[in-house]
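One protein chain omitted, others in place.
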Amino acid sequence: MSETVIQPRTYLSIWGVLLALLAVTVGVAYVHLAWLNPVVALSIAVIKAVIIMLYFMHLRNSPRLVWVFVGAGFAWLGIMFVLSLGDYLARQYLPKPTMWLP
Amino acid sequence: MDLTVAHQFDDAEQQQEASTLGMWIFLATEILFFGGMFLGYTVYRAMYPHEFAAASSHLDVVLGTVNTAVLLCSSLTMALGVYSAQLGSRRMLALCLGLTMLLGAVFLGIKFYEYYQKYEEGLIPGSGFTWAGANPNQTSLFFVFYFIMTGMHALHMIIGLGLMTVLVLLTRRGRFTPSYYTPVELGGLYWHFVDIVWVFLFPLLYLIDRSS
Amino acid sequence: MSTMPVAIYTREHYLNASYGWKSWLLTRDHKRIGLLYLMSITFFFFLGGAFATMVRLELMTPKGDLFEAETYNKLFSMHGIVMVFLFLIPSIPAVLGNFLVPMMIGARDLAFPRLNLLSWYLYMIGGVFTLWAIVAGGVDTGWTFYTPYSSLFSNTHVVLTVLGIFVVGFSSILTGLNFIVTIHTMRAPGMTWFRMPLFLWSHYATAIIMVLATPVLAITLVLVGVERIWRVGIFDPAIGGDPILFQHLFWFYSHPAVYIMILPGMGVVSELITTHARKRIFGYSFVAFASLAIAFIGFLVWGHHMFVAGESQYASLMFSVLSFLVAIPSAIKVFNWTATLYKGSVSYDAPMLYAMGFIGLFTIGGLTGLFLATIAIDVHLHDTYFVVAHFHYIMVGGMVMAYLGGIHNWWPKISGRMYPEGWARLAAGIVFIGFNLTFFPQFVLGYLGMPRRYYAYADEFQVLNVMSTAGASILAVGYLLPMIYLIWSLKYGPEAGPNPWNATGLEWQTLSPPPPDNFEETPIVTEPAYNYGPDRRTSI
Partner (left out) sequence: MEEGFRLIPEQASAFAARYDMLYWFLTGVCGLFALLIVVLIIVFAVRYRRRPDREPEQTNDSMGLEIFWSVIPAILVMVMFVWGADLYLDETIPPAGAEDIYVVGKQWMWKIQHPNGRREINELHVPVGRAVKITHTSQDVIHSFYIPAFRIKQDSVPGQYRTMWFEPTRPGQYHLFCAEYCGTGHSRMIGRVVVMEDMEYQTWLGGYTAETPVEAGRKLFVDLDCASCHESGQRQRCPTLGGLYGTKVQLADGRTALFDETYIRESILDPKAKVAAGFQPVMPTFRGQVTEEQILALIAYIKSLSPNVAVPERSAQ
């Protein structure tokens, strides 16, 4: 399927990047950034996940159809998070509507 | 038509494409399976941020980091395993799979040691939960999700080790050739997925707020 | 291409290819697995039907005088659980889907036959766990398992039932996975996406929902099990948990699940209408994309189950708008089916009667859904018999009618024998009348304010409840008839040729019952889906 066989050299460099990102994410956790902490931690995690998927899981040279299904998995996860947390957000922070149409 | 192509497929290329697509769809179901737990975690972290931060900084960050590194190494050896399968060198493939299993076992060892530590400190949620700080109930919620998520992840790791054992046996029997190594590829996809789950679990559970 | 109908017993086909229980229990032939599913699903359908009959008998009188309150609560819970998880979700995809998807695309089998057999075994294991829970004492939480009642206060076999449903969920995931991969990679040469029968489009959409929604149910049930065994406060408000979170997770699966139940029915009806009206479907691409639209929007609307449950007003507004949008694709389908009948040659065979009954009843079911999507109306009607009537109109009036229509339509292909037409039309009529008499009074009961799951109710509701129970007994007769004459037809039914309806699907171009590998040689597809042109005579 993946005619272009990925060389061990690439795997090793990807491995190095992942370990570096691990060190970064642990280091950043000790810096007080208040609400920015989880954002940074999660974006680093997303970068690591994308790298693993592209190179280790050969997504780079897989047919586009596989990309669609990977995208669908994360998109549906997004739907569940956005609509559920939207409800929790609306309950805590938005004031109760008093008047909508006069 | 060699025997490795099942009767319902026309050729090996169609079989390979179908198997890979099937595996990725299965991984999509796993994404949503873990997603349910992540949603619960996110909701309660938003509700009780301080209790979650206090409980999180109670976890041993060194062991967590080491465990993440161990899993990243096991992903490397798994990828090299698939590479050697593509080359067709059976000895290298068996070696890589063995290394991957070893690293997986190390990960589980560290994990269960951490569980034992929690047991010692009386942090198992339920009746035996003791917590000196404020609001023990909300804090125990963090440990509930800690145990459920890492427990489910460990279960998937154990299943992964089972898959690897099967792959090693098949390799020894010379089942894989450079033109037919799909099971190794699928085993690799599964293993990397379990690694990705841990990549998200580690910061969310261990690194909530280490700065204070 | 239609070969002469060679006598069934002489020719080798998938039924007499091999004998013995091993050839059935270890089969990898999608047709045999479809029959295994048919038998187990019929058992669970009549088990659920028995619970329904007992519930209706109890509700004949306002006072609770036939069963104890606990027993009644267990009866309606078991009716819900067995019907939803063990009949409605698997029935059309597992029986007709398994049998027909490979044949309709011209393949020899599904992509992963072993996974398909595993799917049936998981279904049976889950069914056995649920049966064990029933025999051991049943569960009284309703099929929705709302916490904190199901996790803390109910003292019935919740964990056992939850385990059973957890296992059955994986059977549904495997079926969905199999269909998606098969439709994507194993279509016969010439069978492009837009030459596929609409049966496959609706099963493709159903498979997407099965694969993407069921895992969330699995994890939700695991959390309920953990909460019930260790009481750690995931959903327990006393120690910080939130019961609304359970409802979000549960309905994220359970609303798409109702589309898993109805979409296959729509696929069957698209086939029945075109075959028995000898007409090309009206607006093929619209009906096809409507299936996908239902599958996608179906994931965005679950909040309409929680309008009064504690959701914020803003979330309710959003879910209400989205719930109205999901009604549009269904409306498009109904209009297209009706337009297909125009200028056709409409036969009154049993499958067509079921299909026309489906369109009428599904329309009423869908339109009453608009009532429940309107927030102000739902405040009064939520958790009353209006909701019960709404989803029975879609499940029983829609899905079961389509299931029976599909079974009758493809019975000649499955068994090689024709069913008795007279009896079949009578049964269809009885089912239609019994159904309407059972569930239409419940709309009025709901508007009057009779709550759901009530063991004893106020006196003024009695007349309508007696009508409903009368209808239920007629409906029961209507469902028993097909089982009798279909089994009778296996031995005495006249031999049906390869294409009794002279239909256009690929499954009708091979012999019936089909050979183990479906086709002598892989068919080449050249014409569009429903090519009922003038060259195709109506009567053979």
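For reference, chains read A, B and C in written order, and residue numbers begin at 1 within each chain.
By definition in this document, a contact is a pair of C-beta atoms (placed from the backbone, for glycine too) under 8 Å apart; a residue touches a chain by one contact, two chains touch by 3 or more.
Keep in mind the model is a prediction, meaning the values are calculated, not measured.
Student: Out of C:Met39, C:Ala456 or C:Leu490, point to the residue that touches the absent chain in the complete complex.
Tutor: C:Ala456
Student: May I ask which residue of C:Leu25, C:Val379, C:Val477 or C:Ile524 touches the chain that does not appear here?
Tutor: Of the candidates C:Leu25, C:Val379, C:Val477 or C:Ile524, C:Val379 is in touch with the missing chain.
Student: Which is it among C:Gly344, C:Pro420 or C:Pro515 that touches the chain not included here?
Tutor: C:Gly344
Student: Tell me where the left-out chain touches chain C, residue by residue.
Tutor: Residues 64, 69-70, 73, 140-142, 144, 146, 148-149, 152-154, 237-238, 242-244, 277-280, 282-284, 286, 308-310, 313, 316-317, 320-321, 324-325, 327-328, 331-332, 334-336, 338-339, 341-348, 356, 359-360, 363-364, 367-368, 370-371, 373-377, 379-380, 382-384, 444, 447-449, 451-460, 463, 532-534, 538-539 of chain C touch the chain absent from view.
Student: List every residue of chain B that touches the chain not included in the displayed model.
Tutor: Here the touching residues of chain B are 50, 134-135, 137-138.
Going forward, only the chains that are shown with their structure count from here on.
Student: Report which of A-B and A-C is connected by more C-beta pairs in contact.
Tutor: Higher contact count goes to A-B.
Student: Centroid of chain A to centroid of chain C, CA atoms only: how many Å?
Tutor: Averaging C-alpha atoms per chain gives centres 36 Å apart.
Student: Would you kindly tell me how far, in whole Å, the mean C-alpha position of chain B lies from that of chain A?
Tutor: About 16 Å, centre to centre.
Student: What are the residue numbers in chain B that touch two or more other chains?
Tutor: Those would be 17, 21, 25, 28-29, 32, 35-36, 39, 43, 47.
Student: At least two partner chains per residue is the criterion; list those residues in chain C.
Tutor: As it turns out, chain C has residues touching two or more other chains at 184, 212, 216, 245, 248-249.
Student: With touch defined as at the start, can you tell me which chain A residues reach chain C in the complex?
Tutor: Chain A residues touching chain C: 65, 72-73, 76, 79-80, 83-84, 86-87, 90-91, 94, 96-97.
Student: Would you mind writing out the residues of chain C in touch with chain A in their complex?
Tutor: Per the touch definition, chain C meets chain A at residues 184, 208, 212, 216, 244-245, 248-249, 252, 299-300, 302-303, 311-315, 318-319.
Student: Sort out for me which residues of chain C touch chain B in the complex.
Tutor: Chain C residues touching chain B: 102, 107-113, 115, 173, 177-178, 180-182, 184-186, 211-216, 218-220, 222-223, 226, 230-234, 239-242, 245, 248-249, 517, 522.
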